[in-house]
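The structure under discussion appears below in the form of structure tokens.
Just one protein chain is left out here, and the rest sit where they should.
Now for chain A:
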């Protein structure tokens, strides 16, 4: 009998019966909020005109990209500016699939997701060896490189991008052109992706990732290989971003290098900061705010949308450092001030 199992069995003798599992992470508020929100989102095309519906479709696709950034930045603690690259890889894959293979949207999403994972696996092994600002710079380099390739490679249309993708269809049905139907498809996929990311966040792997975020040295001392865990989540996030790219083009049926540039990457990271790192619904809300300010509010303030975004960013950083999600968190979860907070900073350095 090993010493460890002896330890274990000595505890067994102490307590007798096995302790019940811990309370479920999600409070009872979870479904109470989720059900009406999903119902409202589903009902939106019934009451709104085509233009607001297409805007919402774009927001949903962008929110999927933002979720992938949150998986890296919020849960694993890796600030990234490279997710737009995998978003773009997914978008290009979906358009190419639509042009040359099939108009089936489900096939396009799966292909884009796979392409995102492969692209992230091929480039991520360099990035995951670093963390913090170095990781940020490496992902920026990856993003800019992929943007450059898209901008110059004639096979994918160069700087003109790829257009002429036929409308999507589903499971052999007729082409889907109405904005509302495209929206429902995108909403369905976005909800599935959200649920999948939520599952990852609450799984043992999600716990491993938070461990890597909080204290990498301690993870090694417990027998973990943090680089491996980071590489895994980088590939997962690449897949999520790729799926987001497919959703992005299902409405526009067009993609250009501008869709995977620095601006998109920066806006995605901004959405995570505004929404609240580590929360999942917060960054989705952040995605909506960011796109609405940039595309819709901009017209009313003389094209100064980016300026408004900048002010919003500064305001959030100073007023609600934990983002929109931090506004609703119960006070008990807030980081305690004083000595405990000081310890945290100490160990973070």
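Quick note on the criterion: a contact is a pair of C-beta atoms (placed from the backbone, for glycine too) under 8 Å apart; a residue touches a chain by one contact, two chains touch by 3 or more; residues count from 1.
We adopt the following convention: contacts and distances are computed from a predicted model.
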What name does the UniProt record list for the absent chain among "ABC transporter ATP-binding protein", "Carbon-monoxide dehydrogenase (Acceptor)", "NADH-quinone oxidoreductase subunit K" or "RNA polymerase sigma-70 factor, ECF subfamily"? "ABC transporter ATP-binding protein"
Among the options A:167, A:232 or A:258, the absent chain makes contact with A:232
Touch with the missing chain holds, among A:57, A:83 or A:208, for A:208
Would you write out the residues of chain A that touch the absent chain, in ascending order? 1-8, 10-12, 14-15, 18-25, 199-200, 202-208, 210-211, 213-215, 217-225, 229, 232, 333, 335-336, 340-341, 343-344, 346-347
